[in-house]
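A single protein chain has been omitted from the complex, and every remaining protein chain is retained in its original position.
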Amino acid sequence: MCGLFGVFNHKEASKMIYLGLYSLQHRGQESAGIVTYDGKQAFSERGMGLVSDVFNEEKLNALKGATGIGHTRYSTTGSSVLKNAQPFIIEHAGGFLAVAHNGNLTNTRALRNKLEAEGSIFQTTMDSEIVVHLIVKSKKKNIEDKIADALSQVEGAYSFLFLTENELIAARDPRGFKPLGLAKCHGGYALASETSAFDITQAEYIREVEPGEIVVINKNGIRSLNPFPEIRHAFCIFEYIYFAKPDSNIYGENVYLARKALGRQLARELPAKADMVLPIPDSGNYAALGYAEESKIPFEIGIIRNHYVGRTFIQPLQKMRDFSVKLKLNPTRQLIRNKDIIVVEDSIVRGTTSRSRMRTLREAGARKIHMRVSCPPIKYPCYFGIDFPTRNELVAASNEPNEIAKIIGADSLGYISLEGMLKSMPIKGSEFCTSCFTGKYPVKPPEGTTKSVLEKKQ
Amino acid sequence: MCGLFGVFNHKEASKMIYLGLYSLQHRGQESAGIVTYDGKQAFSERGMGLVSDVFNEEKLNALKGATGIGHTRYSTTGSSVLKNAQPFIIEHAGGFLAVAHNGNLTNTRALRNKLEAEGSIFQTTMDSEIVVHLIVKSKKKNIEDKIADALSQVEGAYSFLFLTENELIAARDPRGFKPLGLAKCHGGYALASETSAFDITQAEYIREVEPGEIVVINKNGIRSLNPFPEIRHAFCIFEYIYFAKPDSNIYGENVYLARKALGRQLARELPAKADMVLPIPDSGNYAALGYAEESKIPFEIGIIRNHYVGRTFIQPLQKMRDFSVKLKLNPTRQLIRNKDIIVVEDSIVRGTTSRSRMRTLREAGARKIHMRVSCPPIKYPCYFGIDFPTRNELVAASNEPNEIAKIIGADSLGYISLEGMLKSMPIKGSEFCTSCFTGKYPVKPPEGTTKSVLEKKQ
Amino acid sequence: MCGLFGVFNHKEASKMIYLGLYSLQHRGQESAGIVTYDGKQAFSERGMGLVSDVFNEEKLNALKGATGIGHTRYSTTGSSVLKNAQPFIIEHAGGFLAVAHNGNLTNTRALRNKLEAEGSIFQTTMDSEIVVHLIVKSKKKNIEDKIADALSQVEGAYSFLFLTENELIAARDPRGFKPLGLAKCHGGYALASETSAFDITQAEYIREVEPGEIVVINKNGIRSLNPFPEIRHAFCIFEYIYFAKPDSNIYGENVYLARKALGRQLARELPAKADMVLPIPDSGNYAALGYAEESKIPFEIGIIRNHYVGRTFIQPLQKMRDFSVKLKLNPTRQLIRNKDIIVVEDSIVRGTTSRSRMRTLREAGARKIHMRVSCPPIKYPCYFGIDFPTRNELVAASNEPNEIAKIIGADSLGYISLEGMLKSMPIKGSEFCTSCFTGKYPVKPPEGTTKSVLEKKQ
Partner (left out) sequence: MCGLFGVFNHKEASKMIYLGLYSLQHRGQESAGIVTYDGKQAFSERGMGLVSDVFNEEKLNALKGATGIGHTRYSTTGSSVLKNAQPFIIEHAGGFLAVAHNGNLTNTRALRNKLEAEGSIFQTTMDSEIVVHLIVKSKKKNIEDKIADALSQVEGAYSFLFLTENELIAARDPRGFKPLGLAKCHGGYALASETSAFDITQAEYIREVEPGEIVVINKNGIRSLNPFPEIRHAFCIFEYIYFAKPDSNIYGENVYLARKALGRQLARELPAKADMVLPIPDSGNYAALGYAEESKIPFEIGIIRNHYVGRTFIQPLQKMRDFSVKLKLNPTRQLIRNKDIIVVEDSIVRGTTSRSRMRTLREAGARKIHMRVSCPPIKYPCYFGIDFPTRNELVAASNEPNEIAKIIGADSLGYISLEGMLKSMPIKGSEFCTSCFTGKYPVKPPEGTTKSVLEKKQ
């Protein structure tokens, strides 16, 4: 996952993009970048870390121009180094091109080999760089046709923003793996991965960029290309389950309401007797609300989040296991002591964090713990942008729910069914990619992984 | 407010203190410090900023010894500069003394004048330094008597931790303004402002340090002094309303449950017809839960907190008012559009933030907004450690609730009553200081403010 | 100018390169970088600033492998930004290639246009990137032939170091603008811009890389190619006058002795009556010694250099003109008061610094000041790597020496003659480029300057 935000024709473009990226920060915290163009010259600033770390007033003021694109990166291909920060920016015969990418391409190895054989030079290990080469080498005349030509050669998941000297161009893969919304913005246009970025920038949401659509915005207005054949959609359902912000709409529908519906369905499928329903904050909050509403069991925000916890912890005594989980989320002892509780979580990946949480809840005095999960068991890796581990690290790949209950230490454990999940969605179930649950991939997964002599340390 | 954490006889004292401070971070984010003693030598590290900014593994390892004290600072007296970071550490004839202070003394001006007239030198502008001088100048023989002697001369609010070459000493003022708990910790002892710090360090809570008690811990065990005459208690009620973490017990009772009780009482006193109850997260969460429970109106976590928002914002277009409030808390449009809502907030100080929030909720489509506040109108400044502004900045000092409703733009506004609040508390109402609501101060406020030529910039 | 250092087969290659770059720091202080290869993988570290700022022990240890190249940059083409730091490193079909460049190419515009038209993408604004594209696109079989093929297409000044998976390759342009020496180094080989880098790394100097020579070092030993037709040499004479370190040999001869010879010739051509000869330290030291020796006038180091002066100054009172010059070089008042002095400087560019120095010497009490310059008047810009300003900023472009004397405030001013300078050199005069004095360029200067939309800020 990554976050994209683009602006066309706004007198404070860099600040709009900054705000947009701020509200998309949850989509990628590894690096952030903005590129703008002022009609004569391009300006760029990229850095490792959070949006608030990378930018300051001075840097935003130096990013001149009324048009630009921004990116927050969550690493799936390429190393975590500055040169892999996006937007990626190059100069070629046609001028200047900057690109920001959300998603993961699957046929990069073959494409890269072919390009290198033709004399292409690579500076990064990102799949996005391959697309840039394909665009520049395209024999088509204008930039949108070059982009269509290039994208017709790649497989996988992508939402792209391109910035050229005259256009802001958005493209979404024909299956529509990743969301991308379009809005009016103070007389110009904005594009964003999620609509909460429009809320903060006071942009007015128009519609989604359609799967397979290329949207071209320039001084003459907005135009749409649909160069790819129609194909079955494969919207990432994990965006609704976990990734997107609840105050956002994605694929045209609201995330908060979708999560509550999952919780209600979960309560219908897997009821339990308990004194209270507790979410694992914040991602479990909304399904837990739905579960409590449906089951009529009181809802309590009894696991308290520490808002100051950063990404690194200093390990104290070895025997103090679970301390980092507890530092982040501490149960309210007096609330749950000697109580039977239902804990609602959005998903279980490896199961190790859940095990820590169960122990923490036991130590705080919980009597019976019924865990309920608002997605089906995750059994297969994702090749389209979600950074799940390999199969043998996925606890549900080789264990049944009752075994997982034992592993994590819950008295009972229940997952929503695949059908129940799809039925709860605000969009037709057949529109989604559910390969992490079913192993049925809408696109052939890549063979092996690309090796590079420059990979580890540049 | 500040956070205190002390450890006696733990082989990884500095790491225990670090964890304790981490979970007390909400009590002060201006600076953090730890002082330890290894039997021969003192070690100290202090810095501006968050606990996670000030310390790293290397620094914690350099803080040797099994005993130590830590502090997170929230500035009330003295400037925000490194030298005012605590613990404060000095060398005197009797050896070495470090001190960490939570609270605010009220008779510092007279004491400081007297000490300076006798030739004392001051290096900081903190009231804590005065106490150190009084201790060192005391004619008493041993350190606990010196401390008792010094504290008998000061007025106001304090919980203190003192570290000497042989003892860890805690002291709480006779009115008990500020909380301070005692625990067993892996064979030694720990002291903390709130019990959530014991949860994370796996310390076992024993009891509160009593108002007016001095607790002396050394290799011979733990001893208690009660050198001060009995006096009416004045526990800070704002700790229950807003300041303490909900997963903590303070003054012996749980904060989460106290806040829910406030919410239930608020619902009884000030009912409203609405489609849902929304908290202002996170501080309004618990009273909102109580309100929803009592009123049977559905509870929704519909205002979404952005967890990446730091303390500085870059101002975009001037006309984009409320953007920083919105960046922090964005309403879920599709949830509240065309709905009547009850918004529960813990308190209103200046009213400016509330006004921004009301506007944001209107823009998101809310129809009617009924605001409910789980404490009475704040009309008077606090001299004991809470950093309220001056009277003329307190919106409730000169406006009635219905006027404030107009100012902030709510359709109705209701505050819990003083009696209702006190009745909801888990402790007898007469034990509390309620001077911010009533103006009846349990200790005479200081006359004027202490001026220092060194104050602003040192 | 830039500094180059390469090592082949040394178990601590990164540290050798670090030391070599340290002693070449005067050749470029804008950025520094090292790339090494350990037989399987490439390692790289580059940063803005001095060698000592960019590298530390940890970073050097991470640069594994027995072969590598390093670079200190002095910006002539491309912006002063991190991505323009060298060595430049890429991945292509044949594997990996790193390049470090000293000098300036003159036909880059045409080459870049051609490459872009063929679909090449540029990431930097450095002329070195063009050479890399030409190498990768060459149809030749092995890397040294590809390099020869690429270099046969470029014009201008270059000494190059190339690092591949199997070879360390050095190349010097057919005119030999820039120096490059070859040495044995603890069983392997080293290459450096100046021999003082061999002194510090305890490498044994063998010989210069010849103009037009390509030296290929691999596990089979060392080989030499001479693919270019013979052409008149054009060694940069400014290396002897100012740029190289006096303890270095360049083009096979010592710099210190060459500068003393210039001073002696200067004394013969332009004698003066005075009490003492003073150098402008440190660059004027050696010519001043020669002048004093020839003229028998006492030599004094009377202008004292402040070794702590960095690159930025804080401007005090406006009326305190010359303060930055004085802060750097303060005359010893009691030595020069009421004395007639000869001041020896290596060169005058704009004249502004000289004017400040004259004023400072007057204020310190000097009676008569005779300025002597150990190179002829600089009247023309350099297109081969020295960063002189444009013609209209060169004071000697439009003023005769006697006019310049008035401008800078000297009682007399004399420049060495072109013939005198050439005669003093340890190498035949016809071997040198003297175009900054004569305007006769050995290679056609570039037309205009290359424009890039990415140039100013990336």
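Each chain gets a letter, A, B and C, in the order it is written, and its residues are counted from 1.
Basically, a residue touches a chain if its C-beta (ideal position, glycine included) is under 8 Å from a C-beta of that chain, and two chains touch if they have at least 3 such contacts.
Just so you know, these numbers come straight off a predicted model, no measurement behind them.
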*For the chain that's been dropped from view, list the shown partners it touches.*
B, C
*Looking beyond the chains shown, say which of C:Glu144, C:Glu300 or C:Glu345 touches the absent one.*
C:Glu300
*asked:* Can you say which of C:Met16, C:Ile69 or C:Ile280 touches the chain missing from this structure?
replied: C:Met16
*Where does subunit B touch the missing chain, residue by residue?*
40-44, 62, 83, 89-93, 95-96, 113, 116-117, 119-123, 132-133, 136-137, 165, 452-458
*asked:* Applying the definition given at the start, please give the residues of subunit C touching the unseen chain.
replied: 12, 15-16, 18-19, 22-23, 25-26, 29, 50-52, 55-57, 60, 186, 196, 199-200, 202, 245-247, 249, 254, 256-257, 282, 285-286, 289, 293, 298-302, 304-310, 312, 314, 316-317, 320, 323, 326-327, 330-335, 364
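Please note the rule applied: only the chains that are shown with their structure count from here on.
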_subunit C and subunit A - chains in contact with each_ = none
*Write down the pair of chains with the top C-beta contact pair count.*
A-B
*Separation of mean Cα positions, subunit C and subunit A [Å, integer]*: 50
_For subunit A paired with subunit B, centre-to-centre distance based on mean C-alpha positions, whole Å_ = 37
_Shared interface positions of subunit B, touching two or more other chains_ = none
